[in-house]
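A single protein chain has been omitted; all remaining protein chains appear in their positions.
Presenting chain A:
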Amino acid sequence: MAFDATNEISDDALMVLYANGDEQAAHLLASRHVSRVLALAYRMLNDRTEADDVAQDAMLRLWKIAPKWRQGEAKVSTWLYRVASNLCTDRLRKRRGTGLDDVPEVEDDAPSVEADIMARDRATALRNALQQLPERQRLAVTLRHIEELANPEIAEIMGISVEAVESLTARGKRGLAEILSDQKSKIGLAT
């Protein structure tokens, strides 16, 4: 495979190449998708180790399905988001079952300039606020407002209608606004 043409190769084509034994295709698929899957898992679980596990597991499932991949049926990214969100849901259910739902608040003590600290504080506050939302709202808000996916794609990932996605994101945003408005002073925002 010519390296300079790699950006033009579709994910579907890479899946075929991978299934036919091309190792470079696996590198390209991983470089395109792992960061997104990891980010989603981290925002859903708020635990880096678990997020790494979910990302690895989701990618392993992609490798396994490659020989049976049907081109044009689903986008690789959509398929991966769906698998990752299901894996996160499974882990969140297990946490509830074992009383581990009280995830410790994320703290970031790395030194930084003031603006960075404020941005980090906001990101941390948002992540903590997301954990307080119901799972479906958390997933919908993350996919819509952080991953910036379109509502139809989110609907496909979550297996619900577009209207249901709109409803979940609206409720999620209301919930986040309420939680975060209580923390304005802590995170350096003027009212």
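Quick note on the criterion: a contact is a pair of C-beta atoms (placed from the backbone, for glycine too) under 8 Å apart; a residue touches a chain by one contact, two chains touch by 3 or more; residues count from 1.
Basically, contacts and distances are computed from a predicted model.
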Practice prompt. Leaving aside the chains on screen, match the unshown one to its UniProt name from "Hydrogenase expression/formation protein HypE", "Histidine kinase/HSP90-like ATPase domain-containing protein", "Dihydroorotate dehydrogenase" or "Peptide ABC transporter ATP-binding protein".
Written response: "Dihydroorotate dehydrogenase"
Worksheet item: Pick from A:Arg95, A:Arg122 or A:Arg171: which residue touches the chain that isn't shown?
Response: A:Arg122
Discussion item. For review purposes, identify every residue of chain A that touches the missing chain, sorted by number.
Written reply: 18-21, 23, 26-27, 30, 34-35, 38-39, 42-43, 48, 51-52, 55-56, 59-60, 63-64, 66-67, 119-120, 122-123, 125-127, 129, 145-146, 173, 176-177, 180-181, 189
